[in-house]
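Note that one protein chain of the assembly has been removed; the remaining protein chains are unaltered in position.
Read from first to last, the chains carry the letters A and B; within each, the first residue is number 1.
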Amino acid sequence: MQLRRIIPWIMLAVLLVLPPVLPRYYLYLLASIFVIALLATSLNFILGFGGLLQLHHAVFFGVGAYTFSILLLKTPLPFVVAVVAGPVAAAFTALLIGWFCVRSRGLYFGMLTLALGQLVWAVIFRWSALTGGDDGLHGIPVPEVFNSLKTAYYVTLTVLTVCLAVLYLILKSPFGLTLMATRDNPVRSESVGINIRRHRLAAFVIAGFFAGIAGVLFVLVEKSVSPSLLSWSKSAEIMIMCLLGGLTTFYGPALGAGIIVFLSMKVGTYTEYWLLVLGIILLVLVLVLPQGILGFLAEKYSGRGGDKGGWGKDASG
Amino acid sequence: MLQVKQVAKAFSGFQAIAKADLTVPKGQVVAVIGPNGAGKSTLFNLITGHLRPDKGHILFKGEEIGGLSAHDICRKGVARSFQLINIFPRLNTFENVQVAVLARYRKTNKLFTPARKLVVEETNDVLHKLGLIPYRERLCNSLSYGDQKVLELAIALGSQPEILLLDEPTAGMSPEETRTIVKLIKNLAQNEGLTILLTEHDMDLVFDVAERLMVLHQGQTIAEGSPEEVRRDKAVQNAYLGETG
Partner (left out) sequence: MDAGALGSQLVLGLSRGMLYFIVAAGLTLVFGVLRIINFAHGSFYMLGAFLSFTVTEMMGKQNPNGFWLALVVAPLVVAAFSIMIERGLLRFVYGQEHLIQMLLTYSLVLIFGDLVKMVWGTEFKSVSVPGIFIGNLSLAGIIIPVYYVFMLVVGPLVALGLWLFLTQTVTGKICRATATDRQMVDVLGINSTRVFGTVFALGGWLAGLGGALMAPMVNIGMGMDTSMVVYAFLVVVVGGLGNIWGTLISALILGVAEALGVLFLPNLAIVVPYVVIGILLIIRPSGLLKSVW
């Protein structure tokens, strides 16, 4: 299927030439979408391809964003250090949380991610002196170039593209293949000599790292952070994006992110009941199209659509 | 090569294995036989680290492996196939075997080399040996039952083990598919010099391929020796062969 290979490149080309003709509002909207698309793709790396029930992925997003903001706001450290520190802190958080979670499987894994994630959320929510508590932090002093929406747009687009490429490479690497094997059949993976706990932990940390990058990008666009970044409902929202686009597809989550972010901003201007709309979308999705948009298209147009058997039935093993 | 000494395992009160002993000499084909529920699969799970023995020793090349994790035991050179089909359903045939080969060469942590360029020769080698080359690119949950069973074997071989454990390799197969498997097993033993431990229901097959037998009855080893010795053994005749004639 040649077309499928070209579509991402066409998308990228269109996005690169768009800014001069786009109103400011749409530049901002698209930049926001790029950020969340990276976040959703990083989640799907472990959720869809790793079969790990990560229920609180927003935590790493938030840790990345807060680390970056606090370093810029409260220390004289140079910008570059803060940029690097964000994803590293997120990855480190993922290492800590993952270390406990990978000992259990299936639903238990999920409940642990939720419990430990809430712990991080509570700390950030309460530690007002450092994090600004409920109000969050505003006016993060990012370098002036980022005050231009166009710069923010191109930077987020570039980072998104690079990160997606890296994640794609990883999925096609032995590491990625092994990750999918542990998703498909944990027991068999062990008996061919794969240390599945370690492998899952490594994947968890990688996903956390990329979520942290998304967190830094978020601050570059918004210049503020608040505890809602790592709220549980944020995590659920990202999961919905992954499901909407297709859990077994690589570009699905990015597509899902685009649709949900766009709708939330559009519907939000007509009604205060956006969550009701989102709930109904999700309900219909679960009942009618659990394989997601791209999963459905893949089934229809290619042989490898046999993925229909679905996501984590084996993953709970 | 492999020795099981006085091993016991209980599940919440039920004594699945009471006292099992087994010796597998290098280069031989050894079969564990016994009626349903005798504990054969449990014994296999103990040897391959999916279960932890309560008592006793499991020695591989003189080294204790009882209680080690499954992946460590595999890395030492013990590979197995499963009674029920146990493959990676959403990977293709090539990838199914490739995963095992990658693990064997400790290459599963490589992050940025495309997998399709690695251990291709070794993987194709295994596929070729088992006649799976035509299905290389097929998603393996679309293979026939018999081919999946062969793939099951191929994954185990992908680990390039020194000893291969086969749990009911012909369960549910047609006579023709069974003949293919028997040929494969004999070939592996004779031409590759692989040590093989298997369980099997089909007595004709057992006496055809095995050089040594161990009889498990209600979790206890009641006889061990050459097929002839086992055939003559009184306890075995009473406990097991008597039933099947």
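Here is the rule we go by: a residue touches a chain if its C-beta (ideal position, glycine included) is under 8 Å from a C-beta of that chain, and two chains touch if they have at least 3 such contacts.
Everything numeric in this text was worked out from a predicted model, so none of it was measured.
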Partner chains on view for the chain not depicted: A
Touch with the omitted chain, as defined above, among A:A122, A:V145 or A:V162: A:A122
In subunit A, positions touching the absent partner: 47, 53, 55, 100, 103-104, 106-108, 110-112, 114-116, 118-119, 122-123, 125-126, 232-233, 236, 239-240, 243, 247, 272-273, 275-276, 278-280, 282-283, 285-287, 290, 310-313, 315-316
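Note that in this section only the chains that are shown with their structure count from here on.
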Inter-chain centre distance, subunit A versus subunit B - centres from mean C-alpha coordinates, in Å: 41
Touching residues on subunit B, where the partner in the complex is subunit A: 48-50, 69-71, 74-75, 79-80, 82, 86-91, 95, 98-100, 102-104, 107-116, 118, 139, 141-142, 155-156, 158-159
Subunit B-facing residues of subunit A, complex: 169-170, 172-178, 180-181, 184-185, 187-196, 199, 202, 248, 303-304, 306-307, 309, 314
